[in-house]
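One protein chain omitted, others in place.
And then chain A:
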Amino acid sequence: MSTNDRTSLSRRSLLKASAAGASVLAAPHFFIKGAYAAEYCNMPTGDTVTLGFNVPQTGPYADEGLDELKAFQLAVKHLNGEGDGGALNTFKPSNLKGNGILGKKVAYVSGDTQTKSDAARASAKRMIEKDGALMISGGSSSGVAVAVQSLCQETGVIFMAGLTHSNDTTGKDKRRYGFRHFFNAYMSGQALGPILAQEYGKDRKAYHLTADYTWGWTQEESIKDATEKLGWETVQTVRTPLGAGDFSQYLTPVLNSGADVLILNHYGSDMVNSLRQAVQFGMREKQVNGKDFQIVVPLYSELMAMGAGEAVKGILGTANWNWQLDNDGTKAFAKSFGQEYGQPPSQAAQTCYAQTILYANACETAGEFTPPAVIKALEGFEFEGLGNGKTLYRAEDHQCFKPVLVVKGKENPSNQFDILEVVEVVPTEQVTYDPSIFGGELGPYEVQGC
């Protein structure tokens, strides 16, 4: 009897013990998390530091994504003291030593955002949780950037946005852990508006075709505001699904709308398709209201322009940067990139390169990897020598302020990469705005972490 009792007791205690053991094993995710919050996410312990590069490798923005990845790889090389150092030689004020970041060698992992917000979040989550990425960068879509940025805020990982042009990224969806070097739609409107009025006159009727997501909406709004202030009339704005392919049914109504300017708020392969098709429809030879019909592409990309071939010649737009700019930072970076990959870098590549360098420099300045210290080192940081001239990382919204380029498809290119010419470098003052106009809150420095 007593033996039986003992046996049943020991079985019960075994069960209890294993239940307790299981709950202890399961606990770290739910209960113990808070205890380590002060340690921050993925602080490097060994002799390497891992950065996560999350770019579209498939989908409508894949061309940009692959170019971004090349730039990231080059930045890692330069940070580790390999290669010719590129724009590290011209960047100032710099605390970089060419021996990695804070003496730790830089390694990286990459992921495919597929140009989809959910896939991008999943990919960033994997890099943070599985690969131990200390910082996430990349993106070629504002929808993706906004989604990943909010994930990074939750997990306490700094997000250095790649190519994202929506006002929302550093406007209503801005985050303490998110930083953007690239310019935005509002700046494009402010820079492009006066040039449009100067080239095409103040009495124009515009028709917008807009990619139906955050970037398209804010660009449409910004360009509409800027052109209407100059006296233009907006005849119609039409939303088109991302990746629509054949835009013919959206293009034909333009011809009969009375509009004499078509504004294409498209990017990547959407842009290539809609612009080529607009040209096939003979829009560039048309006369409407006694004026030559014009097409405007507010956000230009060299990669897109190469895909669109002849169609881009003479078409106005804006860009964050161009490899043919005449400054030391541009020359150093374009040379280094050209030698490495046999082609000049795109503006997507330049912004990603700059973001990686800026992050590394902020860690060196802070002397530590803890995100709040790195964030404070980036906020209000003024620098030059990365290709855009004097640039400020504004503390209030984590947006970079620098001159904006108005560009035009070159009529007589001197080589296969000579696609855009810079019409005007619009000074920073003209594109600077009050951070409060877009609303949004940066949020706290201290978050619960991953």
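Remarks
Just so we're on the same page, a residue touches a chain if its C-beta (ideal position, glycine included) is under 8 Å from a C-beta of that chain, and two chains touch if they have at least 3 such contacts; residues count from 1.
What we mean here is this: contacts and distances are computed from a predicted model.
The complex includes a chain that is not drawn, and of the options "Bacillithiol biosynthesis deacetylase BshB2", "aminomethyltransferase", "Amino acid/amide ABC transporter membrane protein 1, HAAT family" or "Ferrous iron transport protein B" the UniProt name matching it is "Amino acid/amide ABC transporter membrane protein 1, HAAT family". Of the listed positions A:N273, A:S301, A:T318 or A:T365, the one in contact with the omitted chain in the full complex is A:N273. One of A:F91, A:W215 or A:Y250 touches the chain omitted from the figure, and that residue is A:Y250. Considering the full assembly, A:G338 is the residue among A:G83, A:P194 or A:G338 that touches the omitted chain.
The missing chain lies against chain A, touching residues 57-59, 62-63, 236, 238, 241, 245-246, 248-250, 252-253, 255-257, 269, 272-273, 276-277, 280-282, 285-286, 307-309, 331, 334-335, 338-339, 342-344, 414-418.
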